[in-house]
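All protein chains but one are shown in place.
Chain naming follows the written order as A, B and C, and within any one chain the residues start at number 1.
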Amino acid sequence: METGRLETFADGVFAIAATLLILSVGVGIESSQGVHLRQELLSSWPSYVAYVVSFMTIGIIWANHHTVMNQIARADRTFLMLTVGFLLVVAFIPFPTRLVQLYISDPTNAAAATVAYGITLTLTAVTFNALWFYAVRGGRLLRADADERTVQGISKTFRLGPWIYLVITLVAVKAPKVGAIGFLLFALFWVIESSVFGRSSASR
Amino acid sequence: METGRLETFADGVFAIAATLLILSVGVGIESSQGVHLRQELLSSWPSYVAYVVSFMTIGIIWANHHTVMNQIARADRTFLMLTVGFLLVVAFIPFPTRLVQLYISDPTNAAAATVAYGITLTLTAVTFNALWFYAVRGGRLLRADADERTVQGISKTFRLGPWIYLVITLVAVKAPKVGAIGFLLFALFWVIESSVFGRSSASR
Amino acid sequence: METGRLETFADGVFAIAATLLILSVGVGIESSQGVHLRQELLSSWPSYVAYVVSFMTIGIIWANHHTVMNQIARADRTFLMLTVGFLLVVAFIPFPTRLVQLYISDPTNAAAATVAYGITLTLTAVTFNALWFYAVRGGRLLRADADERTVQGISKTFRLGPWIYLVITLVAVKAPKVGAIGFLLFALFWVIESSVFGRSSASR
Partner (left out) sequence: METGRLETFADGVFAIAATLLILSVGVGIESSQGVHLRQELLSSWPSYVAYVVSFMTIGIIWANHHTVMNQIARADRTFLMLTVGFLLVVAFIPFPTRLVQLYISDPTNAAAATVAYGITLTLTAVTFNALWFYAVRGGRLLRADADERTVQGISKTFRLGPWIYLVITLVAVKAPKVGAIGFLLFALFWVIESSVFGRSSASR
């Protein structure tokens, strides 16, 4: 089975999940009457930050999926089902994002919201790993001319992902705002790392 | 008429229907104030299970549509309209999923919600059958080099689908939770069957 | 400019507009507590009918757009902008659909809802006409080998469309339920006409 239609489906889910994030920006604002909108918009800044972090995270996942699929020649049914499982978790991201937007300033519930966010991102990394290592194992689905250095590089980076998300999630249990900043910094790190440093090495 | 743009449209509907499922996860949680979020998130587990089952089901439908379209060379207007009817039912899935998420723990209404879910999945299987057998009949739209064994295999599996969904739906009338578990197990069965057993046979 | 990316964008809008229709099915049901769900689901049948009619209508528009683009070789900026205007109206369909779902059984407001629906469908037909006749005029954007008979056939059918929708809309002013049945019958007519009769003639 060729991977073309699989990429179309995945790109669809990525694009929709990212774009749906806007539906929960400033949820509380519209319903209230007698509101002072300027004030509300200014104090809603955590809602925008959460939007940006989740959108960037899905954007990075999309770019990495792109890189991964470039090394893969074909898909079997197991790979298809692993992809569905992975997309299922990615499409879940808007829900904990909404929780963080609603509860990050609420001392009682900020931890629960941030941890839910962290668990989702950890599962994203875990299922992405499952996808990749299933394809790589014994060169099962790799292209005949797959670039050995790129494959090694992806494997090395991917192995770290779940652990980093897990550590930030554990931090969020005790200090939800520190955890939230952790997710922001990790997304920024990815963007900068791949933009600035990736430019020289990965010019394909 | 070629099938390329038809597949793009179908993939779009599959991806959107699956991703929209997230909008009804934990619907009740956000609106309530003075909420204990951790408690709420833990007790919302049926909502996540329903999300996973429906997402997997749409994912399986997508994978099967993929397999089906691989055997089909061209589309006529009747096939196009049958596809629209089929997609219409698939795009309906988020509604009964939301009903199950809202009412599965409500003894009065769990049966109505689960039966609505079952009727939708039964209709999905029925319209998918209509699509397939219209194309196959007398080799009407099949590729000249369609694989006879694959075509027979699809036909055999497809004939069973509606009946299995119908039986689970009938169970749900009396025992909604057993029915809900039935839909979960059937989706899991499909995933495992096609992943584990499909690997050896269907390597195209 | 080639038409490939234009079709991708249009297909995206068609697929999303159709799939978003589900968000307003049974809107009233979930929010009410102490509800008798079975009763509610049965009495919501106009909501399902409206969903089916709008989904079929968008599906027919998609199929016809397909047929139209098959005769067109290239796009200029005017054609692009006409397409955006056309898609803008198609993407509007979920709103009057929701109105019909909410108000068709309310004697005071049924007319307003059905007329809003009719105006939207009339505008869809008008903008689709604008698109087509701009492309056809003097063979401006047609393929060199465009099938003359198909082009004539499309033109003839398209000229009628806005008038039929306008007539049904005018009926809906006085008799909203008759108008609603009119939109249903017209969609059914299209499906049957193109499925049964189109099969022999348009086999490309």
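As a working rule, a contact is a pair of C-beta atoms (placed from the backbone, for glycine too) under 8 Å apart; a residue touches a chain by one contact, two chains touch by 3 or more.
Computed from a predicted structure; not experimentally measured.
Here is the thing to keep in mind: the chain we left out touches A, C in the whole complex.
Note on the undisplayed chain: of the listed residues C:V49, C:L80, C:V126 or C:L166, the one touching it is C:L80.
The chain omitted from view is touched by exactly one of A:L21, A:I72, A:V90 or A:A135, namely A:L21. By the touch criterion stated above, the residues of chain A touching the omitted chain are 7-8, 11-12, 14-16, 18-23, 25-26, 29-30, 35-38, 41, 51-52, 55-56, 59-60, 62-63, 66, 70, 191, 194-196, 198-199, 202-204.
Although one chain is not shown, part of chain C still touches it, namely residues 1, 5, 8-9, 12-13, 16-17, 20, 23, 27, 76-78, 80-82, 84-85, 87-88, 91-92, 94-95, 98-99, 102-103, 108-109, 111-113, 116.
The definition used in the following text is that only the chains that are shown with their structure count from here on.
If the chains shown are joined wherever they touch, the resulting network is a simple chain of contacts running from one end to the other without closing. The pairing of chain A with chain B is characterised as different-residue: of all residue numbers used at this interface, under half are used by both copies.
For this pair, chain A with chain B, the centres built from the Cα atoms lie 25 Å apart. The distance from the centre of chain A to the centre of chain C, with each centre set as the mean of the Cα atoms, comes to 36 Å. Residues of chain A found to touch two or more other chains are absent.
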